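A single structure is presented below for examination.
One protein chain omitted, others in place.
Our next item is subunit A:
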Amino acid sequence: MYNIFSLIFKYVFIVIIYLFILSIIRLIYLDIKGIDTAPLDDSSYLKLVNKKDTLPFKVKEYYHLADEAYLGRGKDNEIMIKDPYISKKHLRIVKDEGDYYLEDLNSANGTYLNGDKIMDVAQLKNGDRIRIGQVEFLYVGRE
């Protein structure tokens, strides 16, 4: 009597264990899908490329660029980064006839485009690196 029970139960146990694993994997899959990954639409964006492990302030991985975007420490910027080395209004990225231009707004510590400090306005090309304060962004342009 017990033997029959045990024989049936062993199959049921295996089925339950695998169902359990599958349901957890499904939940984790839904969880991962919910994470904000690379933007899928055609707009241009800035991607964070940082060498430091931790930063004492919050930076997002991606920033979408609209027609005009201000970056700085102040609250009225489209891209707000609370890095002490970034000025209140640090720089402006503006779209003109399909191209994006980077403009430094007399920031205290400057803006570096591919390692060179920019003086006033520079045109952005796909793959440019923009360094401000302690963070570095990669510009990804889409036509």
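Convention: a residue touches a chain if its C-beta (ideal position, glycine included) is under 8 Å from a C-beta of that chain, and two chains touch if they have at least 3 such contacts; residues count from 1.
The rule is short, and it goes like this: contacts and distances are computed from a predicted model.
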item	value
Complex member absent from the view - protein name from UniProt, among "Monooxygenase", "Cell cycle protein, FtsW/RodA/SpoVE family", "Sigma-70 family RNA polymerase sigma factor" or "Biopolymer transporter ExbD"	"Cell cycle protein, FtsW/RodA/SpoVE family"
Candidate in contact with the missing chain, chosen from A:Ile16, A:Val49, A:Ala66 or A:Val121	A:Ile16
Absent chain, residues of subunit A that touch it	2-3, 5-7, 9-14, 16-21, 23-28, 30, 53-54, 56-58, 73, 82-84
